[in-house]
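A single protein chain has been omitted from the complex, and every remaining protein chain is retained in its original position.
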Amino acid sequence: MGVSIVPTLRVLKPAAMIIVVMALGTVVGFWANAAFLPGTAPKQPIAFSHKMHAGDYQIPCMYCHIEARRSISAGVPSINKCVGCHGIVAKDRPQIRKVLDYWQNKEPIPWIKVHDLPDFVYFPHKRHVLAGVECQICHGPVETMDVVTRTAPLKMGWCLECHKARAVEHGTDCWTCHK
Amino acid sequence: MSVVDRFSESWRKYRKPGYYEDFDYAWTMTIDLDRCNGCEACVTACQAENNLPIVGEEDIARGRQMQWIRIERYWDGEYPNARLSFIPMLCQHCDAAPCETVCPVSATYHNQDGLNVQVYNRCIGTRSCAVYCPYEVRYFNYSNHHWPAPLDQQLNPDVSVREKGVMEKCTFCIQRIRQAKDHAKDDGRRRVRDGEVQPACVQTCPTEALVFGDRNDPDSQVSRSLNDPRAYRVLDELNTRPSVVYLKKVVTDGG
Amino acid sequence: MPDIDRRDFLKLVGAGSVGVAAGFVLAESIKHPVEYLIPFPVPPEDYSPGIATWYNTVCRMCAAGCGISVRTREGRAKKIEGNPAHPVNQGRLCALGQAGLQVLYNPDRLTTPLLRDGDRTGPFTQITWEEGLSAVADRLASVDGGRIYLLSEGVRGHLAGLFELFMAGLGSNRLLHYDFDYPHTLYAANKRFYGENNLPYYDLRNARYLLSFGADYLGSWISPVHHGLGFGHSRQGGEVRGYFVQIEPRMSLSGAAADEWIAASPGTEGLLALGLAHHIVAEGLYEGDDRDDWMSALAAYSTARVAEQTDVPTNTIARLAKAFARNQPSLAIGGGAAGNHSGGVDTLVAVNALNYLVGNLGKSGGLLFNPDPVVGRPTRSRRASFQTMLELAEDARRGNIEVLIVNQTNPVFTLPAATGFKEALAGIPLIVSLSSFMDETTALADLILPSHTYLESWGDDIPEPGVGFRTASVSQPVVSPLYDTRATGDIVLGLAQKLGLTDSMPWTSMKEYVEQGWRQIHARGADTETRDFQAFWRAILQAGVWGEKLRRDNGAFALDKSVIDNIGAQQPEFSGSNDDFPFVLHPYLSNTFLDGRGANLPWMQELPDPMTSVVYGSWVELNPATARQLGLAQGDLVRVESPHGSVSAPVYLYPGIRPDVIAMPIGQGHAEYGRYARNRGSNPIEILAPRAESHTGALAWSATRVKLAATGKKAALVQTGGTSRQLGRGIVQTTDATAGSGHNARLNSIPIKVVST
Partner (left out) sequence: MAAEHNELTYADVNRDVVRSLVETGPKYYVTLGVAVGVFLTCFFFPWFYQLFYGIGAAGMNQPTVWGTYLASFIFWIGLSHSGTLLSCVLHITNSAWRKAMYRSAEAMTLFSLMVAATMVMVHLGRPWFIHWSLPYPNQMELWPNFRSPLLFDVMAISTYLAGSSIFIYMGSIPDFAAVRDRTSGWRHHMYVLLSLGWRGTDTEWHRLGRAYTFLAVLIIPLAVSVHSIVSWDFALSIVPALHQTIFAPYFVVGAIYSGTAGIVTVMFMLRKYMNFERYITELHFDNLGKLLLLLSLIWTYINVLEIFTGWYSGTSTELEALRYKLFGFYAPLYWEMILFCAVAPLLLISRRFRTSFVPMLFLSFAINIGMYTERFLIVATSLSRKYLPDTWGLYVPSLVEISILIGSVAMFVTLFLVFVKIFPSVSIYEVKETMDVPRKGTPQWQTTR
């Protein structure tokens, strides 16, 4: 009997192939899900285009997201704000008609959150806006997006990069951002 | 700055005795046992403010109550000379906290306000902090808690709802402190004014037995209270240096 | 690769697919769930997400009438705190008051009008408001006014006025306000002694010496939060530390807080008070003109005799009397078990006499009389005593009641079983309940028109007793109604409309009625004439409280000689003989549930009883010596038997109780009232003898004797606390320094609220 490993490897080869292929498949599957179904651009109940509003018509962010500079939450405008303009403008477009339907039924529009943080995170928009952080730093170039897409990872490490770069006061203390 | 530099710097900082005196604030509470009448308004205030769950009869019977501030009661003597004393017990925010050294993941640490804080989402649930705490003020989530609708509408959005397997405890209502600092910043003030922030228990105490403030500020209410000759700390011999200071109960014989 | 055959290839393809699927599922499973951002269609005024709004309103959890500030965010109430501007509680609030949120968000609230077909055991069916109101209105229109009863919880302010108008419109005089803990005897005693059917303001804050005869003033008596403020200040806020003496057979919260707890024999508090009065007069500590009258009136209450009757040593009596007279300003108060005894009024008159003898009337640190309130009518004559309720039951039995409207009161729970009240209700053809919860009385109703909770309704309130000057507060809804319920006032107005009573009650809503009433206050306003009504109204809603700095002249008070002559106190009478029933039952209002109204609030169920740390249940307090004699241990289930029934509860060894007394908290033992209250503990009221106090007809709830029977079983006594002895560990440290120490929390007492960013 020899001590060569070669026969053994030959015997094990089919099983090893199957395991390797399965592992590779898992990676591919994971990647495919992340790449093709990232969930960063959900389909909203109304195909609202930030490109048109913020990009083409140059409406400032805080015209609609009025709370951003004074509250922890940026606030999504109520329908009455939409209707403020669209009661007159572009009333016959199908998407606008949907908005007007919601308005007539006095139902809220169930927007889907694109930029969502876990519940244990305390993110005050106010502090960031008042510190001069551009909306686009976290939200990406929204004014060029027809469908809002999350571009930033919104992960803790990513937050901290910025906090460190800007030397935020107690910016790396856990309880500055966690609750 | 490299990781090593950062580490050695903070090591030097935290090894220095009395390092907390350089902190922005040193939040402190005094509790006057001569005023406290054990009414437990503080307990409910804390429950409402901090999303404390209703753990239910069965779990309390097994010793799993969750009240970040509790009233301990001690009898002295027997009838007819029995006397009952109350003492509110909450996280003492020790400057030399045993719990901080033992947590393997640093989920509990001392922050720049002199607070002993607990980061819920970092906690892995070893429960060693509760073993090390001589005051027994750390509470563990033995299961997920539920609020039957619509009780969940009461939950305070400024405070997390803790999940199973997480240790929690009194934070001195850190969410209020954070908001007060935020206000100070908005007003262009560098510091929070004395009395601008009060934890829920202090705010509601009907006998005003609880006083809260910054002991680094010599003029604050709490600093004056600390100078009271009745001041003492519970289990002082353990040298945990608590930030909660009690004022002795006055016992007289005859009017 | 040439050496792969078809079979191997298929295997590899299979493995690859399994891998891809697993990877895909794995990635899917760790994805963040979809969350929604749902804005209001039209946002309410002063609303912004992420910023808290505070509304000032009035607490209705007990009768004290504290002002509260409710923090709301995103349209939901988050926290109740005391309103700092309100003179009663000055920003502070008790546990029960804060648990008001769980009244609003209680999962067991009644959500729609309900109708029961047929007998009172069947199920309810949902109906609309229109159907419900019409059904009641039709019935009310068809019966004789005198056969309609409205039984409400004690209400004040405009709602009380509305009830008066409504019942007057129906031609009925059968309007009753019933609360278990309403101090009938205290009113009667004040009426007899001062000629004033009113509660004075007890100035604990400035008192240096307080004698409390059975009144748990820090736990459940009259206005605990306000008393707490006064207590704290008296203790450590002033120059001299106040000294507090509590006289009661079972140590209450106030007894624990007091410097001295004296366990006089139950029911002899009046004798003790007169004993003290005798000592004061006899020792020359009283020097009034009518000293001789007093001397003769009190002749029978010599220290030695009183000591024997009350089981308080003579030297203690002498010491208390001296200290009470010398340490001015001093104050004597009485209530609780002492007031609800066979001779309750006599006892409280004796307490008043003490105040008179040392000159505590009308001065700071003593008691001050209140000016008449400006809002609403006094409802004192409408207050139903135990006797009145017995009469109501009798009327029901005789078939004299056609319709009974019950508003938020629960007499089926708070009346002894021996009265047969519950059974008597069977004689009433239609019972309408306006309760927000399915309590024991509502469970017997035919029709339920559920009310809003106080946090959803308009109204107003005058604290009783006042704080020495005129004050009133407006309550406003802090959230929009959760369910298909209506405010009590709106229900009454709705009925009035259907009945065509719009002449006397022209308003369409409670809000309009309240506002209209306040217009009159504005019109007569002393210091508000410069503003128009809308500005005045807005200011009141913002502040939550209104007041006039008008104090009553408390200067001269002349006591009639007949009052002095009539002073006296008898030995207490008990139901049940001493031999068969060796113990006196001392039921007391639970610190957490009061008379049981808080039992459906999970926070209150989970709040440890301050004295025993028991949660979620009832218990029987026994002196450890008594328990040793009976061979009972902590947690043993015992049956407490009175001549009128029995209840079971576990034993709790309580060092602060007389050996011949056993105590039980009131509040648990609900058969209904939601998931948190139902079938939990036992209700000592059930076994009380139906004995009324001799002068007022109030229930003498501490005048029943009982015996204990061991069941041999153990019961779960759920406690949060462990061992209640310090073992020399110096946890609660004490000092004997009596002088005030300069610690002054007062300066910081006005909380500056931190409103969310």
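Per-chain residue numbering starts at 1, and chain names A, B and C are given in the order in which the chains are listed.
Assume a contact is a pair of C-beta atoms (placed from the backbone, for glycine too) under 8 Å apart; a residue touches a chain by one contact, two chains touch by 3 or more.
The structure presented is a predicted model; accordingly, all values stated were derived computationally and were not measured.
Participant: Any idea which of B:112, B:128, B:153 or B:252 touches the chain not displayed?
Facilitator: B:128
Participant: Which residue, B:8, B:101 or B:227, contacts the hidden chain when the whole complex is considered?
Facilitator: Considering the complete complex, B:101 is the one touching the chain left out.
Participant: Among B:73, B:93, B:176 or B:233, which one is in touch with the chain left out?
Facilitator: Touching the chain that is not displayed is residue B:73.
Participant: Take the complete complex as the reference. Which residues in subunit C touch the chain that isn't displayed?
Facilitator: These residues touch the chain not displayed: 613, 721-729, 731.
Participant: Of the residues in subunit B, which ones touch the absent chain?
Facilitator: 3, 6-7, 59, 62-65, 72-74, 89, 98, 101-106, 122-128, 130-132, 134-136, 139-144, 164-167, 235, 238, 240
Participant: Contacts of subunit A with the missing chain: which residues?
Facilitator: 1, 3-5, 7-8, 11-12, 156-158, 160-161, 172
Here is the rule we use: only the chains that are shown with their structure count from here on.
Participant: Is the number of contacting C-beta pairs greater for A-B or for A-C?
Facilitator: A-C
Participant: Between subunit B and subunit C, tell me the centre distance in angstrom, where each centre is the average of that chain's C-alpha atoms.
Facilitator: About 30 Å, centre to centre.
Participant: Measuring from the mean C-alpha position of subunit A to the mean C-alpha position of subunit C, what distance in angstrom results?
Facilitator: Whole-Å distance between the two chain centres: 51.
Participant: Which positions in subunit A touch two or more other chains at once?
Facilitator: Where subunit A meets two or more other chains at a single residue, that happens at 124, 126-127.
Participant: Two-or-more-chain contact residues of subunit C, please, as numbers and ranges.
Facilitator: Subunit C, residues with two or more chain partners: 756-757.
Participant: In their complex, what parts of subunit C are in touch with subunit A?
Facilitator: The touching residues are 8, 11-12, 15-28, 31-32, 34-43, 48-51, 756-757.
Participant: Tell me, which parts of subunit B touch subunit A in their complex?
Facilitator: Subunit B reaches subunit A through residues 109, 111-112, 115, 117, 119-122, 158-161, 174-175, 178, 182, 185.
Participant: Going by the contact rule set out above, which residues of subunit A touch subunit C in the complex?
Facilitator: Counting only subunit A, the residues touching subunit C are 14, 17-19, 21-34, 37, 39, 42, 66-67, 70-73, 75-80, 102-103, 106-113, 116, 124-127.
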